[in-house]
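A quick write-up on the structure given underneath.
Of the protein chains in this complex, one is absent; all others appear in place.
Let's turn to chain A:
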Amino acid sequence: MDSSESPTETKKTKSKTPRKNKETVLKQKSPAEFFAENKNIAGFDNPGKSLYTTVRELVENSLDSAESISELPVVEITIEEIKKSKFNSMIGLIDCERVDAELYDDYETEKAREKRLAKEARAQEIQAKNAALGKKVKETPASKGIRGRGEASFYRVICKDNGKGMPHDDILNMFGRVLSGTKYGLKQTRGKFGLGAKMALIWSKMSTGLPIEISSSMRNQSYMSFCRLDIDIHKNIPHVHVHEKRENKERWRGAEIQVVIEGNWTTYRSKILHYMRQMAVITPYAQFLFKFVSDAPEKNVTIRFSRRTDVMPPVPLETKHHPSSVDLLLIKRLIAETSKQNLLQFLQHEFVNISKSHAERLIGEMGPDFSPKMALKSLTPQQLVRIHQLFRQAKFDDPNGHCLSPAGEYNLRLGIIKELHPDMVATYSGSAQVFEGHPFIVEAGVSIGGKNVKQGLNIFRFANRIPLLFEQGADVVTRTALKRINWSSYKINQLQDKIGIFVSIVSTKIPFKGTGKEYIGDDITEIASAVKYSIKQCCVQLKSKIVKKMQAREQQERKRNLSKYIPDATGAVYNVLKDMAETQLHASKKFRYGDDDGELLRKVYENLITKETLSEKLAKHVEQVDYEMALEYATQSGVSEEPRETIYIKPLETENKIIDLHSPFFVFRMFH
């Protein structure tokens, strides 16, 4: 479905340009134009994925917005299906009846119809045969007519949050100008490029032509901003329809964004729901309400992901660059932006891990034409190159992870328990490590069992606290879990157990592979080994639990398991004895065996000792051993098998009449 629809899209856009280009004309392209033509970079490959990405970008913006003011996020997301006729009336187009049916792509020719009917008849026949044979009848999907290209589905996506809101005057640029954003600093953020919401707008403009609607209100703001705008793709500037202040009686704060786009709910339904679920895992402190509304009530979906904790990870701090991670261009930009005047101050204040004495030593190392007090403006391009070279070669302390804000082991565990209800879960939070001057933290969780979990490995990947759903195969987490973890050594069955693996990586710069920001490559050894270590740590925790469980089970089944083999063992022994007894008698070699042995064989021969005698004796021994071992187990692990939990029950009313019955050892209190 994906591939069938996207090529037609791109063909349309491409076919226009070359025909006009008779002679080569130098043209400029605005960023908006570029992204409109290369939508796939931002995850708008096809209508289905566009719907998914739109939901995703809006949700992530909402979370960022709420977290930035340390408010527990409440996000409501609604997808409304819009029928074609309704859509036409929205844009003021009158429905046209088809006159020339053959003109349309989905026109069914006489031949095709015959073919289809024959196929359906055959299918029915098979089904009837199956039913007659008593086989399980698979529900054949109701035969749909051919769905033509023109039959697009439209959706209104509404996302409402309780976040910071936006300043009245900034709204225009925040939505109407590609590559403008508030998240450009060096810190851990969900979004990065200032693309998300704008791409949704570009997509809506491309597919429906309808503008985006934004309502927003900030703290202590008496009004509510309302804005309806679209984007001028060629100039990369907002095109405003309405921009006004409205009454805000309820003192509501937050933002609500409405956009109408083409999409495909049927194919991306599960992806979107997965996304919401995984988002709920990694942000258990947020409350999500997800609704899908359509004309057909049976298709409607409402899911509430409720809040389980009010502990929020701290807001990630903006940090300075690490000297080993900067390039020449960045040095130039930092010099242009800094308020510091001389080189010493610049080195000391604009980078992490360079102290004053360290900076002096570095300057000394740069060469004779450098001095601590030299003005930044006087640095020649050659000198900048020298600084860059030194930054690359010199040794600096690794940046620490203080600027990062991982989900936290507690939140990760809560999220897993909340959404999966596993039998067992273990989590681990690693310490900060470094890759190319950027600190990163890996957290992992491994769960066993749970509802809605498939057998085998279920991998949940998070990068900067957003779920990654696509391109799982090449990802570092998938590769590690599949190839580098020996599950059986942790008593986990890789194929039979329901294993959930959760790995969250946060960093000031996530080394995504590919354009779609959908996976982290397997070629970075620092990250790969950190991921492996974290998963292993979880497994070690789980192993002790699993072993305990197995022991407990073994405890219950030991006697049965031991007794099971009694007939085999005694049968074998008895048969040998019997054979011996018989041959002894025939050969009458009484002195072949010692007294005891001779006596034993005689008894066997006279049926005084039978197989049953042996079995009885062995069973008694087994019983005794079982008893001893049970006793040993009990003394080791305590009598109760499940850990006890203290429960406090509050009295219903504070003023209760009570009677205390005293005894030398206890008090028995009765409530009336």
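Miscellaneous remarks
FYI, a contact is a pair of C-beta atoms (placed from the backbone, for glycine too) under 8 Å apart; a residue touches a chain by one contact, two chains touch by 3 or more; residues count from 1.
One rule holds in what follows: contacts and distances are computed from a predicted model.
One chain of the assembly is not displayed; among "MOC2B synthase", "DNA topoisomerase 6 subunit A", "28S ribosomal protein S30, mitochondrial" or "Response regulatory domain-containing protein", its UniProt protein name is "DNA topoisomerase 6 subunit A". Of the candidate positions A:295, A:369 or A:579, contact with the unshown chain belongs to A:579. The chain that is not drawn here is touched, among residues A:431, A:489, A:561 or A:607, by A:561. Although one chain is not displayed, its contacts with chain A can still be listed: residues 554, 558, 561-562, 565, 568-573, 575-577, 579-580, 583, 593, 596-597, 600, 609, 613-614, 617-618, 620-622, 624-626.
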